[in-house]
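Removed from the display is one protein chain of the complex; every other protein chain stays in position.
Chain lettering (A, B and C) follows the sequence in which the chains are written, and residue indices restart at 1 in each chain.
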């Protein structure tokens, strides 16, 4: 059994991590820390978990974490960078769901997050946890920087095109929409029901924190420089990301559907829909799956790639477990096969 | 023109009050205070109002309020009781949308609100602002205590039965549901979208602050003692109250529909639906109307009364303006005739 | 392996049955019929199932069904009563999710459903599939009449009180709300998004088809005559039932919480919440669990019982599988342990 610790477990990614891990056959959850909920039964905060998990959230105690084989961080940025060094020194693997180790260029990270990075020496060691791109390196990693939710959807949606040479990487447009859980479990006026319900809006059109991660990721996959325009929107639903990606093809004879089905043929969590279909967020809700639809209106140079994931699972906790499975030499899908419940 | 001031105008009842007042033909809004939004243009907080209302929220300044003919309070409890005495002394009418003057029994008020009342001498002067019950007294009033949203729906739903003698007042059951705006515009974890969306629950089943107001109101109307069981629920919608009221009739020959249509025949905001119909919250959304449906399953002693109002309008700001109209000898419906937009 | 057939599998209960059965370790789905979707890949209608289940819906073919060990009916009323006799004669077990065999009094059934029953001789053999009440008889049954969704929630909510003698069974009030999936996957004007969204209403307040089943069920459990007032409401959510039950206790010293925890101590799918808690539909969404909250305002004679289930699972497909597990001597929870995903 893998002994697992979670730091910052009372948020939504923590709750989903817990829900998935308690039914994972090879995992034992030994400690879940939470500053705001310390000493409260997990089932009091998340009654869905009450029957299955009869422990309390605890205050952070490094010695407890050091009894784990792997520690997940589901914390805001700035936390894992202070604790990861100690855990890694003790031989404990770290899977970080925060933004702390996603960006290799420290200056860029510090500009977007507005604070000084406290463990720059670890950044080169962090492996970007997108298994569909990076599985071999993930298997060997001690420190995983899990991708953000938007970047996961965008990179999966563009991976096959970035690897071939038939894409104009200088004009990629991403129009994405997210459910509200992307903002976490935090009391903020902009997230109260009455500000979001029966409403729809773009936000951060001038620049979202996920943009540098997207640019870095697309560049890493393609080996070329990229220019991305990215506008996120807020959906009045709890979860789900839908990315609508507009690109220009440089080869009009390209068979887009073949390219994508081939690229993902051995990827258990990515489905390419039949030609002409449109993916729906509900078809992956609560699951680690990603569905991709492909369109080329009137057979022209514009390709439209439609991608859906569950932001809390494939965009966070599920993908983190997928990385853990690879790191501990388990089947990639272990504990992650449950499918969306529709409607 | 009536010069109007609003204290605490940046919340949702304030916003709806403003929306209604800017198109009221006899009103001029001269000052709107808000601690949290002072010096901010109203249109920055409520872009729907931007084109119509080009003033800023201001800090509370008694001398400014004293230039008004009437001041509305859309504040949490505890505020109007400190300011109302000064305004009333200056000859300014006060319409209080908070709970400060709703309960005549000070001990009861203090028990439910947990603080000492600071203007007990005003309570006997406050007139309960339910125009369908109380219009004559409202016309003469200087201080109006506007009913709560749930109490408005419940009292309108029971008014005709309470006035006749064919109701068992000792066993009244009210199962009510409210949209989230009933909780105001406040950042609280229980009201964020992801805690309310795609969800439904009861709350305060052991006792809600509106209960003593309901009991007092039903007793005032009926002249008898009453026993009420009241369970509120939280709906994943922005606005609307639906009350389902279960009562026992003591006269099985009663024609419920006749009783109700007669009782409300000259009340411009209350509609009795055709027999067998079920009211829907959307049909009164954004309006000051109340719709009531009546049912007697299998012709038995149980009557089921279904009531819908918009909690922010007939349950708050619209009703407050309805009171103002009466106090200033205007037609009761002035500025309040707009109807719900469906769907 | 249990070979399973499903008749009428393209509706929502069919889809959920499929989703649950494909991950059930002892089941093989061999045939799924659908008139409207015959010869269409299941994954085209339900893309969430596409990766897991690579078969087509088929037209109904009795000989195919006769190769099954058990056949589920997720059909409108009137279908299973024509097919069940043939299947039972062939030694095949039948689990009927429709209303055909729920009511023992044929005259009552025919009055509420407006058609003549075509297999009245089977009604005495049908076992009512509420495992928390009836597990011993279910184990021996060949024909299961699965409870309706509302009746499941109401019977679970009242079971402990009905079995003791401290309840006034002559005045039971049930105010229940359901998500829209309770109406099935049918194109009807009343169920389109724009008629339900941002709205709330009661329906069938004069008498709902589930009422006679509720009355029969409560009478069976208590051994006494019962009188029930039942008003269902339509929630703007996809799934979930919340029942708010008001009853009069005849013993004011009763410890309600003890009574309930004891009654359900060995029932794996029913949780009694801590005193003062309110269940939420989301905490059981997508799962076979039921959560119950108990309230006695001001310690009086009124007890308020709050019950939540997922109407498609514990109120339909999950409960049907729970019955199958008992009939085939499997652990009651087999294939049914997944928990709700929050938010």
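Here are some notes:
Note that in this section contacts are C-beta pairs under 8 Å (C-beta built on N, C-alpha and C of every residue); 3 or more make two chains touch, one makes a residue touch a chain.
All of these numbers come straight from a predicted model, not from anything done at the bench.
Residue-wise, the contact with the chain that is not shown comes from C:180, picked out of C:180, C:205, C:221 or C:245. Interface note for the absent chain: among B:100, B:198 or B:213, the touching residue is B:198. From the options A:105, A:198 or A:251, the residue with contact to the chain not on display is A:198. Listed for subunit B, the residues touching the missing chain in the whole complex are 12, 15-16, 19, 22-23, 44, 46-52, 181, 198, 238-239, 271, 273-274, 277, 279-280, 282-287, 289, 291, 337-343.
What subunit C contributes to its contact with the hidden chain is residues 12, 179-181, 185-189, 191-198, 236-238. Not every partner is drawn; the one left out touches subunit A at residues 173, 175, 177, 194-195, 197-203, 205-207, 229, 231, 233, 235-238, 240, 242, 244, 246, 276, 278-282, 285, 293, 295-298, 302, 304, 306, 308, 343.
In this section, only the chains that are shown with their structure count from here on.
Inter-chain spacing, taken between the CA centroids of subunit B and subunit C, is 39 Å. The distance from the centre of subunit A to the centre of subunit B, each centre being the mean of the chain's C-alpha atoms, comes to 45 Å. Inter-chain centre distance (subunit A to subunit C, centres taken as mean C-alpha positions): 36 Å.
For subunit C, residues touching at least two other chains, in rising order: 198, 238, 279-280, 282, 285, 343.
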